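All remarks here apply to the structure that follows.
The other protein chains are all here in position, but one chain of the complex has been omitted.
The first chain written gets the first letter, and so on, giving A and B; residue counts start at 1 in each chain.
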Amino acid sequence: MTTIDASALFPGRATGDDPAQEPAAAAPGQAGPSYLTDGTTVWSWIATTDHKRIGVMYFVTTVFALAMGGAFALLLRAEHLTPTRTIVDAYTYNRLFTMHGIVMVWLFMIPSIPAAFGNFLLPMMLGAKDVAFPRLNLLSYYIYLVGSIWVLVALWMGGCDTGWTFYTPYSAHSPSAVVPTVFGIFIVGWSTILTGMNFIVTTHTMRARGLGWFRMPLFVWAMYGTSIIQVLATPVLAISLAIVGVDHALDWGLFDPARGGDPVLYQHLFWFYSHPAVYIMILPAMGVISEVVPTFCHHNISSYKAIAYSTLGIAFVGFGTWGHHMFVAGISAFDAGAFGVLSMLVAIFSAIKVFTWVFTMRAGSIVLRTPLVYFFAFLFLFVFGGMTGVAVATQSLDVHWHDTYFVVAHFHFIMVGGTLTAWLAAIHYWFPKVTGKMYSERWATLGAVLVFGGFFLTFFPQFLLGNAGMPRRYYDYDPVYQPLHVASTIGAFILGAAMLLVCIVLVVAIFTGERASANPWDSRSYEWYAPSPPPKHNFDREPAFGRGPYDYAEPFAGAAEFEASPEAKAGTS
Amino acid sequence: MSVRAAAHFEDIERQEQAARLGMWVFLASEILFFAGLFALYFAYRSEHPRGFDLGIARNTIAWGSVNTAVLLVSSYTVALAVHELRRGKPVAAAWLVGVTVALGLCFLCVKTGEYLEHFREGIYPAGAGAFFAENDEPGIKMFFTLYFCMTGLHAIHVIVGMGVLVALLVRVLRGSIVPAASYPLAVGAVYWHLVDVIWIFLWPLFYLTPGGLQ
Partner (left out) sequence: MSAAGATPSAKAARAPGEKRAAGAKETTARGLALTLFALLALAGLSLALRYAHLGAFGVPVALVIAGAKAVLVAVFFMEILVERVTVRLAMGTGIVLLGILLALIAADILTREPAPLTNPPGTEMRDRG
């Protein structure tokens, strides 16, 4: 047995399950290779239609995007060490923050959890062999790859300096490489739409017999809500960016006031996508948390339906809140009021989730492992970021904070403190399933603590800076702000180093880690019924769909209930 | 039954369900794709009512109306093709799909002729051209820019739809879409109908509603 398995995690509990916990290769009936070893040529990877391999390919690509966006961020923070020029000139600074935003939002954050983990896990959680359209799934990956390469081409052509929002009229006249940048994002958008469509259809049509809607793991609900947003919001982004590209390349002036245009309408269309896009980023993170909390608290989620319905609630209410980005853009007072009220509703659904997770912990028996450490970081940072979100959705306060570092700090608390932390939790939680190896718990926990510390030191000072009046996207600043800028920069480099540490710990684990058992965390969710790593068609044995994914009242069924193996039967009796 | 489901599907019924749902979800996405431009149209029209009225009065009703009729009939022929295939008449279905593609081509020809006429009159997108030297109201410039954007994007959808139908026609002729599982043709036809529905809304907005003008 491995050192970290159910009996080590939960002494005195579920020890009778041990035979079911044997490493997958030893289980009866498992003769086939895992998805990792079933075909080892390069072609067997690049032409695969296996959702698990496509998920891994997405993961690797998004990690490169994260590294690139992170490098831009470190350069930006280094620039702000002094009030005037430190390492780059003003034009380069503008292009750096633009490309940081573009790479992080569209190349990393949007596909990070849905496309990588969603692809790997969604069919397994539904008891399916694959997604509904496997070839379309592979095509989506290549569309994403081509779009990403286009963004790199744009970068090579000098990058774009409009900010990731491409606000007109500047984006129609900027001398930088606007057209290739928006074209790249346009292409990535199609990948997002097709992935979302694939996941919606998969959830509807590929569920195993016996798996009803309210027995699906909550991660599936999160993926479902995310997919709805992906399918219905992304086309509006596609059309707005297409217009920006046409405006820049052909000077059609669709938002040019001299030709009857209205720049505020661009902002309407852009935020109709880009605000729901925030929920494309945070809903999957919430889905991850909803899996991690029950597993490590070893308790049924305290209200399954509250989480499931609040997921759909966020997905739909999120479509009616975009105007809070435009309070000072010249929209009417009436519309601003409507958007302000609608924005507050999102906080209700988010709070329902937070209370449910916390209440689950209260009732559970907690086993502190790295994913749960990331959950604690998530909880603190997400609530902090969420509360400041309610604050900036208040119009009178927003007038003061708009376009300052306060807003920058707010959305980084959600995007990095929320999504990135949950992404890291997901990596650690499903690492044994994906790779079949265990990582060093001690080093991984150290990485988690450093990520939290580095993050907090980076972005907490930015709240203070913004409140004191430091505008965002400014190259030079008043020397009075320097101490807080320096603190933020130090934090950024700690965060960067922590991410590097996490990366090293996991890469080392892939090569030297101990073999993982099929269910090292003693979870009840369906993907853990498969061997680690799973075979090509996911399951050797039928998961216990009749019991639900969070049933901790009984020992893990494992093979015992469904496999006629004598040892397994003896183990549970 | 010779129709078998792909390996990862439980049965052919599930596979059909997946294909249909996939297409409809994609159509919902397409609606939102056009939604942005419709939003611009209504916003700009309410900001520049007179410019838009003048622009609509400039468009030739006959061209737009002929194209409306062409697309409505093409919707009928492709729906009839699905019907014939279900009844076990693949040859009739293939002919009807062919007629639909021909009608699509007809639509594009009329549209091209219309664009050329605009260019002759000096009407180009972006408020460029001799026409706007005399009619320099911002609203009329925006009207024609939107006109080219929206009808152009719709024409791209017509071309894509024709491509889909041609691919399906080939499959029907080869016998890989059989009456027992005719759903691929039905799914393709549904896309063609959406292209028709979008035109149903473009036609009055660009040809028929010149406000108080005649």
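Assume a contact is a pair of C-beta atoms (placed from the backbone, for glycine too) under 8 Å apart; a residue touches a chain by one contact, two chains touch by 3 or more.
Just so you know, these numbers come straight off a predicted model, no measurement behind them.
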Shown chains touched by the chain that is not drawn here: A, B
Of the listed residues B:Ala43, B:Val110, B:Ala155 or B:Val178, which contacts the missing chain in the full complex? B:Ala43
Among the options A:Trp150, A:Trp221 or A:Phe272, the absent chain makes contact with A:Phe272
Decide which residue listed in B:Trp24, B:Trp63 or B:Tyr115 touches the omitted chain of the complex. B:Trp24
Touch list for chain A against the chain that is not drawn: 127-129, 169, 172-173, 175, 200, 204, 208-213, 228, 232, 236, 256-258, 262-265, 268, 272, 319-320, 322-323, 330-335, 338-339, 537-542, 545-546, 562
With the missing chain put back, which residues of chain B would touch it? List them for me. 10, 17, 20-21, 24-25, 27-29, 31-32, 35-36, 38-39, 42-43, 45-47, 61, 65, 68-69, 72-73, 75-76, 79-80, 83, 86, 138, 186, 189-190, 193-194, 196-197, 200-201, 203-205, 207-212, 214
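Throughout what follows, only the chains that are shown with their structure count from here on.
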Based only on mean CA positions, could you tell me how far chain A sits from chain B in angstrom? 36
The chain B residues in contact with chain A across the complex are 7-10, 14, 17-18, 21-22, 25-26, 28-30, 32-37, 39-40, 43-44, 47-48, 51, 125-127, 137-143, 145-146, 149
What residues on chain A touch chain B, complex-wise? 128-130, 132-134, 193, 197-198, 200-201, 204-206, 209, 231-236, 238-240, 243, 246, 250-254, 257-262, 265, 268-269, 272
